[in-house]
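Only a single protein chain was left out; the remaining protein chains are all shown in position.
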Amino acid sequence: MENLYPPIVDGKSVYDLNSQKYLKMWHGPQHPGVTGNMSLELDICGDQVIKCNTHVGYLHRGFEKLMERRRYINCFPIVCRICVPEPDTNEYLFAAAMEDLMGIEIPERAKWLRTLNLELSRLASFLMWIGGQSGAFGMGTVAQWTMAHRDFVLDLFEEWTGARIYHMYTIPGGVRGDLPEGWDKRAEKTIAAVHKLLDEINYVMLNNAIFKQRAVGLGVITPEMVDAYGVVGPNARCCGLQRDIRKDQPYLIYDQLDFIIETETAGDAYSRTVVRWKEMYQSIALIRQILAKMPRSGALHATLPNVLHLKIPKGQTYLRAESTRGEYGYFMVSDGSAFPRKVTVRGPSYTHAMALLEDLAVGVNIADLPGLMVSLHTYPPEIER
Amino acid sequence: MKKLYDILSLQFELADFESKRSDLAFCKVKASQAISLLTHLRDIHGYTHLVMLTCVDWLEDKQFQLTYLLHNYATKTDLGILVFIDRDHPVMDSLHHLWKQGRVYQRELHEMFGIDFPGSPGVEEPMILEGWQGPPPMRRDFDTKAYSDETYSHRPRVQNEPEQHMKEQLYSED
Partner (left out) sequence: MNDINDTIIPEPVPEYPDWRKDAKTLTNAGLSEEEQDWFCDARPQPAKKSWQVMENFLNWARSNSLWILAFGTGCGAIELRPLITARYDISRLGMQPRPTPRQASVFMIGGYVSIKTLKRIVRSYEQMQGPKFVVAVCSCAINGGMYWDSYNTVKRIDEYIPVDVYVTGCMPRPEAVLAGFSKLKELIKGGKAEGQNLYAEKFDWYKENQKRVIKDWNMPDYNW
């Protein structure tokens, strides 16, 4: 069988597609195994991938162009739509970039509420992801559990902000409203349920023999690859690097909270799963800390001039935050008018799904490819925006 | 950051140092020196993480502003390298040999702004816009609304006279 696999010359496999030993296969966009609306162009030999090309652009809406046509305040409804499972990071970063350029200090209480918003959305996004990860390896049960629990978290959001998916809770200068009465108790109930669910996931998924057999050693990221490919977030932490923007460059009130950076050393799909699973415990602990320590009175937002005629001084800035997938960044350029000159969104999936996945997929079985894609936690809308 | 700028300006022609925060600064460099400055920063000064590469279209000055944003994990600082290139003949050196994701950024910039990066693998291939025939859409002089009105048909807005409409709704049998 060995002579079927193509010879490798200068690190690249050389083969002739017309020799009938190799096959070109499209994986997506209409395929249940891809994460979102993207596609992979695979060259396969037997059931092994020998070349992978990522094709994106199915979800391109031209956000950066649309933002040039909208006033700053009008951008808020569209920035949250860049990333569907975790819109709050976008809202926070856009508002924070505006505040950074204008030199506005937001009230203390708004900082706590923003942090709570970010952490809760991280938890919801992780819950969605872990369902996808188990589903990609054929375990539908865990997906049923986590999606239901994510829905309970979304119920909390709905009560708090009025919306399930796109909250638009963060506004320039602060936040839109206070927590409803009795929300803490209901949040604690939901979070306790998620905590219990995570313990069960440990038994059902992380110690499952089939899951271990397939995920251990799949798509190994070595520490040398991290900087060369621009790998961030849990994908970088799974190979032993202590990198977390919440610790490195603390924003909002993360420096007043007590948490640790979860790391693993193996760098494969299994350790990425474990890192994210541990981070969900951290998120739960953080939400509990925030609810316990949060100031219950004070201003919710700073006074701003009329936002419809808001003009931001000339300048440029870059703000970053830690989303579930890693570093999320907004680069905002203002030319002194009422419209942003340029807003560039740096989504973490950009490097993970394009450069990294193309190299990691080589040598992987087709059946394991969905598991590899989900374990990188890529999300296409933030690649092409 | 100012210290680093002073060290670097001995070797490179830098200008317009702007310290935004204690951990973020921008400076300008000539296009011909940009790639060697990036290599220098990556190998000597520990700016190993290419955060992003983006472009701002300054239509009034007939310039593209390329922004290379680098991050140093040891000192936890960001340095933005601004490179201004001619808008009419946008050509820039490629950095695909320094960072693997560089070619993806360059492919996007080639498609969205029409900037050419000779030598970057696959830079000519369409990445996001399939079958696009207009000008590069992210350029400032491309009017997305005019294009949209011309290409797609919008659903006409139906406006009813409230009184008449409610009469028809409620008493349509009369």
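Labels for the chains are A and B, by order of writing; each one numbers its residues from 1.
Keep in mind that, in the parts below, contacts are C-beta pairs under 8 Å (C-beta built on N, C-alpha and C of every residue); 3 or more make two chains touch, one makes a residue touch a chain.
For clarity, every value in this text was computed on a predicted model and none was experimentally measured.
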{"item": "Identified contact with the non-displayed chain, of A:148, A:299 or A:367", "value": "A:148"}
{"item": "Hidden partner chain, touching residue among A:85, A:233 or A:326", "value": "A:85"}
{"item": "Sites on chain A contacted by the missing partner chain, in the whole complex", "value": "29-32, 36-37, 57-62, 65-66, 69, 77-78, 81, 84-85, 128, 131, 143-145, 147-148, 150-151, 164-166, 381"}
{"item": "Missing-chain contacts mapped onto chain B", "value": "128-134, 137, 142, 144-145, 147-148, 151-155"}
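Methods note: only the chains that are shown with their structure count from here on.
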{"item": "Touching residues on chain B, where the partner in the complex is chain A", "value": "20-21, 23-24, 26, 48-52, 54, 56-57, 67, 69, 73, 76, 78, 80, 99-101, 103-104, 126-130, 137-138, 140, 142, 144-145"}
{"item": "List of chain A residues in touch with chain B within their complex", "value": "56-57, 60, 62, 64-66, 68-69, 100, 227-230, 232, 243, 248-249, 315-318, 320, 327, 329, 331, 333, 341-342, 344, 346, 350-351, 354-356, 359, 384"}
